[in-house]
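One chain of protein is taken out of this complex; the other chains stay put.
Chain nomenclature is as follows: A and B, assigned in order of appearance, with residue numbering initiated at 1 for each chain independently.
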Amino acid sequence: MTDRETDAVSDFIELEDVRKVFDVRRKKGFLRRERHEVRAVDGISFTVPRGEIVGYIGPNGAGKSTTIKMLTGILTPSGGRIRVAGIEPSRERTKLAHRIGVVFGQRTTLWWDLPLIDSYKLAHRMYRIPDARFRENLDRCVELLDLADLLAVPVRQLSLGQRMRGDIAAALLHDPEVLYLDEPTIGLDVVSKARVREFLRDLNATAGTTVLLTTHDLQDIEQLCKRVMVIDHGRLMYDGALAGLHEIGESERTLVVDLERELPPLDITGARVLRVEGPRQWLAFPATASAAPLVTEVASSYPLVDLSVREPDIEAVIAKMYADRAELG
Amino acid sequence: MAEHAPGAPTAPGAPGTARATGVGGLAAFRIIAAMWIRSTMTYRFSFAMTLLANFVVTFFDFVVILLMFTHVEGLGGFGFAEVAFLYGTTSTAFGLADLALGQVSRIGRRVRDGTLDTLLVRPAPVLAQVAADRFALRRLGRVSQGLFVLVWSLVLLDLDWTVLKVCLVPLMVLSGAGIFGSVMVAGAAFQFWARDAAEVVNSFTYGGNTLLQYPPTIFARELVRGVTFVLPLAFVNWLPALYVLGRPYPVDLPESTAFLPPLVTAVCALAAGACWRAGLRSYRSTGS
């Protein structure tokens, strides 16, 4: 009994061989329909200890949102075992609701026609947050997310970034122990993204809130998560540090150089030319290597006008992982 | 900066146990409905105008019956006061059900646009959250006009009132609201499987309400049997009201069936609740 409890604390989120199978009916001809099974999540196991920030990434339709929906109790898994804070989400949805915060990036939980503050007042009563605690949490969120001027504004008049900040605050007023974020930075401008990231980092550091976020933005992961999980076709492809992901995927960064004039493909050690277009050339080099020696070499040997480094995107990393696996076996 | 950070467990080891259960359905309904009332009240002129206009136009429904009676003495052997009594009882019952549960018919739309998910992560019953959605005071219009016509008919009716009959009037209105409400919830649950079929429910709710405004004697016998034995709408008012009016029911049934509405309501509510839970379970296992 005691062992179980300590387990529940150290492994706050537990998934064991979790599956989710959807029955999809596709139209075939006028009335005929074809049934087939889609394994949205196909046997995923992982644990997340309290206080960790984990990135959960993968291409569209990989099963990210389905996993989040199972973790929050929206969807019932078709198989396997899930525990969040020792609770089985699908069975004790409302009990769990008090202990988790959820932010859907593309779907606000705020009240569209009402001033932002009203959504918070609703949470206050719906979650039965003690008055003093509510005020304390609200003040803190307002300060850190810079919401003071927005509280009286109807949600529909907020910009995407403002609304996202508002949504994050709404998800935190009841002191959740874990925060799920589904694409929290999607569609946000650079400043808003930075502010959201900074807030999450701070939240995790000071309150010890566990954070699980799905994203398409590799920068979210780089700036927030020590640990990253990659899911594709419903399976966990990778679970570990971001650096390790680059190594496994042997992903490459790209150095884009603008030269004074058109030249034949450059000859630089540790990089290969991907593409030449007039005076511009694209050079690929391993993501784990530093760009500095390359830049020095290019600048000393060729007439360089401008250059930039492009980070690999998640899709590219995953594509690379696939290619390597196929080669292996 | 506040010492306490949001997200920090209140009491390490046993966080959240003190408030482990969510607010009840009624409390959730009250909280959400109050929010909607407040939001519509912020624009007072707009609020007052639409409220007034709604009160006026809901009366059109009854004006139709008034107009009919400018041409005829009776419909199906029933006089004006008797038809008004039928109208008043069903309209009040329907109005009450619509006030509390009318919005559940929007569930199909919520499933379609995915906003149902946001309700599922809140610590309150989904049915209460959906029912209270877009709560509007203007929907009191239907209730008040129903009550108005009911009172008017009671003034006009010349009946031998007994204690039983007097008690039966409020009883049938409340049970009737329960029956209509059950149909609304069951119909909404049906939308978990057939998302676009929202309109079918209208034929039983709005259609049923219109049907029950008129005496059963004008309808085909099969139709009357159908709403007595299959979908028990006749228990909203026809059976009890005809007992109060001292008239025979066109389908041969013992007189005591006039007192069945509370029982019928209970059965309907249980069935509707089961449908709703099954629907929600199906949604949560298919996610679509």
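Basically, a residue touches a chain if its C-beta (ideal position, glycine included) is under 8 Å from a C-beta of that chain, and two chains touch if they have at least 3 such contacts.
Simple rule for what comes next: contacts and distances are computed from a predicted model.
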item: Record-based protein name (UniProt) of the chain missing from this complex, from "Acyl carrier protein", "2,4-dienoyl-CoA reductase (NADPH2)", "Cytochrome d ubiquinol oxidase subunit I" or "ABC-2 type transport system permease protein"; value: "ABC-2 type transport system permease protein"
item: Listed residues B:Ala34, B:Leu51 or B:Ala81, member touching the removed chain; value: B:Leu51
item: Among B:Arg30, B:Arg134 or B:Lys165, the residue in touch with the chain that has been omitted; value: B:Arg134
item: Residues of chain B (touch criterion as defined above) contacting the omitted chain; value: 40, 42-43, 46-47, 49-51, 53-54, 57-58, 60-61, 63-64, 67-68, 70-76, 134, 136, 138, 194-200, 202-204, 206-207, 210-211, 214, 218-220, 223
item: Chain not shown, touching residues in chain A; value: 112-113, 156
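Methods note: only the chains that are shown with their structure count from here on.
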item: Sites on chain A touched by chain B in the complex; value: 5, 9, 20, 22-23, 66, 69, 72-76, 78, 85, 90, 93-95, 97-102, 104, 107-109, 111, 113-114, 118, 121-122, 125-128, 133, 136-137, 139-141, 143, 172-173, 175-177, 179, 203, 206-209
item: Residue numbers on chain B that touch chain A, as the complex places them; value: 1-2, 4-10, 13, 15-16, 19-23, 28, 31-32, 35, 38-39, 114-115, 117-118, 120-125, 281, 284-288
